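Apart from one protein chain that is not included, each protein chain of the complex appears where it belongs.
All chains are identified by letter, namely A and B, in their written order; residue positions are counted from 1 within each chain.
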Amino acid sequence: MTRPSRGQPRSVPVAAFALAAVAALFFVLPLAGLIWRAPWAAVGRELGAREVRQALRLSLVCSLWATALSLALGVPLAWVLARASFPGRRLVRALTTLPMVLPPVVGGVALLLAFGRRGLVGQYLDQWFGVRLPFTTAGAVLAETFVAMPFLVITAEAGFRSANRRFEEAARTLGARPWTVFRRVTLPLVAPSLAAGAVLCWARALGEFGATITFAGNFPGTTQTTPLKVYLLLESRPDAAIVLSLVLLGVSLAVLVGLRQRWLGSA
Amino acid sequence: MTAPTHPAHLQADVALALGDLALDVSLDLPLGATIALLGPNGAGKTTLLRALAGLQPLDAGRVVLDGLVLEDTAAGVRLAPEQRPIGVLFQDYLLFPHLSALENVAFGLRCRGVARTEARRRALAWLDRVGLGDRAGARPRALSGGQAQRVALARALATDPQLLLLDEPLSALDAATRLEVRRELRRHLASFPGVRLLVTHDPLEAIALADTLVVLEHGRVVQAGTAADVSARPRSRYVAELVGVNLYRGAGGQGTVALAGGAALHSPAAATPGDVFALVHPRAVSLHRRAPEGTPRNVWKGVAGSLDLEGERVRVRVAGPIPIVAEVTPAAVAELALADGGEVWVSVKAAEVEVYPA
Partner (left out) sequence: MRRAAPATAVAALLLAACGGAAGGFGGGPVSMPPTSAAPDAAPPRLTGSITVLAAASLTDAFNELGRQFQAAHPGIAISFSFGASSTLAQQVKAGAPADVLATADEATMQVAVAGGVAQPEVFARNRLAILVARGNPKGVRDLADLARPDLVVVLCAAEVPCGRFGQQALDKAGVKASPRSLEANVRGVVSKVALGEADAGIVYVTDVRAAGDRAEGVTIPDALNVVATYPIATVTATRNGSLAGGFVAYVRSPEGRQILATAGFQA
């Protein structure tokens, strides 16, 4: 299976390369399909449409907010899951991965039942505070956070687990109180994991469709994020849908490639 | 709380069980001296050090440092590590990888509320003292082992602790660096005013750095004293092996030390009855292929086993009623054909058997 060349055995077997090539094709071919069918001549016109620009801007705004919210809530959760021991910890961990396996539309319905106008919590939000989440941009952010936060929690928890606790002990012997230890030692050490988790979270939020349209609805400028716009464009103007999809892909690729080098420190 | 009789002492009564280890130790360490905690792996040295640092809670006991109660299980008092005036030098240094050398040294000062510029100034002064002022901006991974060790020492000392704990400070270094760093460490330790406790499994390190040795085995203090005391009168197999002598324990009296298994060693020093140690230097052991004549009172037949070259002499393990290690010349090895093993006669003069109370 491996043929030594010039006396040195190859480090990766040929079979692994072959399978890896198939895997890569699996991702590349659909993208190639999109590029092949894109109406390059009409790109400018399609992208200039007001609703398209609205959808792109809304997608960016919502996904960034969703990532911020996921960081604010998900990092403490990941820390607790990794460090504290309490009854039901396994259950809580399983629940945080629930949105990953739930079909997004089902997630959207669940959010309605919880935060909708007549929802478990939503009815009080409405009655007491006049806060209504469905059909609002905040609702879109909530839907995206719901589906994307688990990615951050899982990655961050792994980071906290594998962080060397002895550095934290060293910090304590130097006089650092627990919050200082977390802020100046633990966080910087897990920063790469957190960055990776945040990127995954952001990418998932950006592409979210089912929960958003079910919970927040679809209205241009308020809740019509790019995936929703693409879906509707497929009905009427498939060419425009392809163009918009490619824009989304391009933005994601740019961010992922750029971030990996800077924050995640890999080749 | 009564005032301690000797200020600036570390009085520690520590009892704690961790896994297989049952630690039960009482220590009284004065300032101004470096104490080495010596013992085999698993003896509990690092556990004791961590307990003093506050990283391991006690099951029972009391630790008082210069009048400050660090821990008192009876009174329910326990100071967290960050509240203790300690400095710890860890075996693998644990320099924060994301901070520069200067920031590492300044870390403890910043935690204790020193303003940033002042902390950095003092940190730089410490780095200068350990000879690394020019590497202040370097990250730990850019430092050599010896340099990292010095930064770690500076970091531990920068907060002016009252108790300095060193966990195997030289073991991570290669042999060449170790010698040089050892010299410097001794110098720095000498100028440190507080209590200094050093943990090591290397007797050379212990003797080179410390004035007093405390030998810990299976969680208990087996022996304490100066290096000379300890080597002259080992009180455990471990120390005996470190020092390189044969040690036996038995019942003394009337010129004989009765050992387990029925054997006995004759010695004029075994006069008073009681539990005693009997020590025989390997050099005092003679080996013969035929039963020796003459004066030695201790003679028995054994089987020659492994040979080890120690410097210019050879150590021979002899199994028998009294297992013993003999030190002979290579010539003798050749003459007696000890390499072939087989039966040998062992003889030790009675006067060469040192006996002292256990």
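Here, a residue touches a chain if its C-beta (ideal position, glycine included) is under 8 Å from a C-beta of that chain, and two chains touch if they have at least 3 such contacts.
Treat the numbers as computed from the prediction; the structure is a model and nothing was measured.
Asker: Any idea which chains on screen the missing one touches?
Answerer: Even though it is not drawn, that chain still touches A.
Asker: Which of A:Ala55, A:Leu69 or A:Leu232 sits in contact with the chain that's absent?
Answerer: Checking each option in A:Ala55, A:Leu69 or A:Leu232, the one touching the absent chain turns out to be A:Leu232.
Asker: At which residues does chain A meet the chain that is not included here?
Answerer: 109, 112-113, 116-118, 134-135, 213-214, 216-220, 223-224, 228, 231-236, 238
Quick note on the criterion: only the chains that are shown with their structure count from here on.
Asker: State, to the nearest whole Å, the distance from the C-alpha centre of chain A to the C-alpha centre of chain B.
Answerer: Centre-to-centre distance between chain A and chain B: 54 Å.
Asker: Flag every residue of chain B that touches chain A in the complex, lowest number first.
Answerer: Touching chain A: residues 53-55, 80-82, 84, 86-88, 90, 92, 94, 96-98, 107-108, 111-112, 155-156, 159 of chain B.
Asker: Within their complex, state which residues of chain A touch chain B.
Answerer: Of all residues in chain A, those touching chain B are 166-167, 169-177, 180, 184-185, 188-189.
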